[in-house]
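Heads up, one of the protein chains got dropped from this complex, but the rest are sitting where they should.
Moving on, here comes chain A:
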Amino acid sequence: MAEPAYTVASDSETTGEEKSSSAFPEIAIGIDVGTSKCSVAVWNGSEVELLKNTRNQKMMRSYVTFKDDIPSGGVSNQLSHEHEMLSGAAIFNMKRLIGRVDTDPVVHSSKSLPFLVQTLDIGVRPFIAALVNNVWRSTTPEEVLAIFLVELKAMAEVQLKRAIRNVVLTIPVSFSRFQVTRIERACAMAGLHVLRLMPEPTAVALLYAQQQQQDVHENIGGGSEKIALIFNMGAGYCDVAVTATAGGVSQIKALAGSTIGGEDILQNMMHHLLPDSEILFSNHGINEIKSMGLLRVATQDAIYKLSSQNSVQIDVDLGNELKICKVVDREEFEEVNRKVFEKCESLIIQCLHDAKVETKDVTDIIAVGGCSYIPKIRNLVMSICKRQELYKGMNPLEAAVCGAALEGAVASGISDPFGSLDLLTIQVTPLAIGIRVEENNFVPIIPRNTTMPTRKELAFTTVRDNQTEVLIVVYEGEGEKVGKNHLLGYIKIMGIPPAPKGVPEINVCMDIDASNVLRVLAGVVLPGSRHPAIPVMEVRMPTVDDGHGWCAEALDRTYGSALDLVTVQKKI
């Protein structure tokens, strides 16, 4: 109690939300920043149009090269050869690295990339560096993403002949709110204002809603309801959504997602071809980087070929007397990646379960993203849904960005005389948000798949007699133990009037508003009183900063279970 009053500053460095109240004359563009590739689309007044770079590409590689003084990204840069990207000078896969700490398994699996990903395994942000003239030049995923976004912005400005400020970006379902703030930060660094962040499959759902709307035009009041299952798997992430669509309104029923994608498939295959590759490449010498690059390209080629043929011959000289000469067939490929495919299946099953939808009620099955070309993926999606075919109306690589562009137009207040923009997505929370209670258990306050905006609350109480302080630690995720979830922030409540354990009521309320801003409120009430014993605390979350991985541990070390609380809610 000798400590100064606990104050919490809200971290609003990353959002310019309040500034957005002015009218937008401009139409926000949609950007799909993929782990591997990236695209931009915009509503051109009558339809969605994908923008092309000067080399006439709609899909641009997501990377930034630090070769010269000025870094250049995959939008403007022309690679002389694929291997240039793998020379150590280019940083890519930033979407897998952004907002993660160095204890994260996803960061660890990125150590086999040609650039430097160094971890100290203590919960700080990893050290990421590009090799420039034999010097490891450090950078951050936010910086790399910002450089890339600046190029995309410049490209769009040249083509649309206007300044671009507002964007709708797609993000993976499994992104935590902390990761979202990092994306917003990168956008702010690039001079972009994020109008909306859409989970990728919900962007696809919006495109689907528009297509259905066009099919049933004239039917005012909105045709019959259609339920679609959307499976989206790219290089970095796998996402699933179930949406119920009628009259241009897409109500998201459930979301599920995981950090699993083409990159994992690629790494599994590399490991299969060269079992001790991690050890061989661990010291990141010039020659090792080159070998690693060669192996990566050869493996990638083989995976592409296995989508259309039954077996493939891999023949690659990695230097240092290392040669790989092997025939791999599809069966072997599927066995090597069995765990990846099982995870995909479990995500689909979970999503259908959460949506309370039977497979027979699903009208359309939509599979998009680069991995949807893999035969095994297509088959597993169809077999879970007991269908013979997938929805055909979409380009698997362009669906998400088209949806983002539609949302950009709708959110900018643009209307279309033909009703093509008469659309709406009703979003749900992709992950549960709750707090830590006794024994490191996680109690959700806002469950996942809750329609937004929302406000929920639960009551908790003390675990010790005369306990005057409690620590409310807020997490996001699905784990039953907090250790598996993402830390968002904490509130310490002090000055609880002394009372036997279980008597004070500590109410924790969580509010997600229309702009998807999360606020956590906490107050204390003693029995017999209608008024809070101490002022209510209100904190905008996430409050944690980079390198927050050690926070939970530090809290544990300092406070142990002394400030624990326990839920009043009894389960029956």
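Going forward, a contact is a pair of C-beta atoms (placed from the backbone, for glycine too) under 8 Å apart; a residue touches a chain by one contact, two chains touch by 3 or more; residues count from 1.
Note that contacts and distances are computed from a predicted model.
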Legend entry - Complex member absent from the view - protein name from UniProt, among "Elongation factor 1 alpha-like protein", "Leucine carboxyl methyltransferase 1", "J domain-containing protein" or "PRELI/MSF1 domain-containing protein": "J domain-containing protein"
Legend entry - Absent-chain contact - pick from A:H83, A:R455 or A:K492: A:R455
Inset, instruction - Tell me which residue among A:I29, A:A244, A:V328 or A:C402 touches the hidden chain in the full complex. - result: A:A244
Legend entry - Missing-partner contacts on chain A, residue numbers: 20-21, 23-24, 195-196, 221-222, 225, 244, 246-249, 251, 410-413, 422, 424-426, 451, 453-459, 461, 500, 502-503, 505, 507, 509, 511-514, 519, 521-523, 525, 527-528, 530-532, 536, 538, 568-572
